[in-house]
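Only one protein chain is missing from this complex, and each of the others stays in its spot.
This part shows subunit A:
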């Protein structure tokens, strides 16, 4: 894990102070509640610190005290499925220097939306795009500094080992099947999926694939052995096939309900594995709460089926933050257009949903309005739950001592007479990087 390494300073404190900030008069997210407690962070180590030890051992007082006036202090958000943003699509073939520059721009902009860690996602593509793009999308880990903005915790490759009949907007021509692990290496590039150096994790953190294709289910242990999350998605899997995948080590379901068989009472399909029928561990699952992909009630049912596995994702395309209109979308060989109309993205000439253009905080607000869930429950779906899914408990998605000091300050507003959460400030590694 890069996080256990001695790290370089995340930020140099201004005017030579000790870099310690105390947040007070705030409600911090702890487990399932908001508790009135102070929080101390250190911008030099980039961590949340044990204030009591700092006081008694090091005789330190905070350099600055931030009075949040009763507002909510949440861990920074973690986005597990982001295809692009602010005009840049991660599934693009570009000169390495240009590509890297575009990623850095996205990181700096993305952090303003409250997302402090994310998995840049590449949709089904030909092999050369993976091989060119993935080296730029790997985890930035200990190298990253606050001013760089949002941090990648590794790439999410959604495809191309997907079911041709559940392709969604993925290009059917590039979809393939795998019989051996070499087929995966061949597709993504060996160094992108396997890492020789344990300090340098491979760029890929999550693979979405259809387990029923080829011998994919048998390959799952090889994927997870590399510290990579296997997620079931874009799949025709029956309940039995999905259960087998879970037994083999799949711990996630990509955008539950979308691009999979609908729940049938005689075969509940992939959704059925949330029922804990076969005493298998229940996987985490992504939910797109944009009001287009899923009916609000469906979201509520999914949440109630397995609250601890519920993860809000945007599946947003690069049109996020751009005005309405038709946008070119290179999808393998063919160039399509996606029509953006408000938060809706529709593939031109069809009625297919082409991802979303929603932000994660909007998903949180939607979920709050639709489900009657509490604010802590909604925030957990973008903080501690994705962190647990990624095996990053204690580092990301929580406000425990020693965790990364990635923070979001939230106001409870009333938009259109309904509850709404608004991002007021974003802190990365103990340094303020955005304020409204």
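Methods note: contacts are C-beta pairs under 8 Å (C-beta built on N, C-alpha and C of every residue); 3 or more make two chains touch, one makes a residue touch a chain; residues count from 1.
Operating definition for what follows: contacts and distances are computed from a predicted model.
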Name under which UniProt lists the unshown chain, selected from "S-adenosyl-L-methionine-dependent methyltransferase", "Cytoplasmic tRNA 2-thiolation protein 1", "Trm112p-domain-containing protein" or "Glucosamine-6-phosphate isomerase": "Glucosamine-6-phosphate isomerase"
Listed residues A:38, A:185 or A:424, member touching the removed chain: A:38
Given A:60, A:100 or A:422, the one touching the chain that is not displayed: A:60
Positions on subunit A contacted by the hidden chain, ascending: 24-25, 38, 50-53, 55-56, 58-61
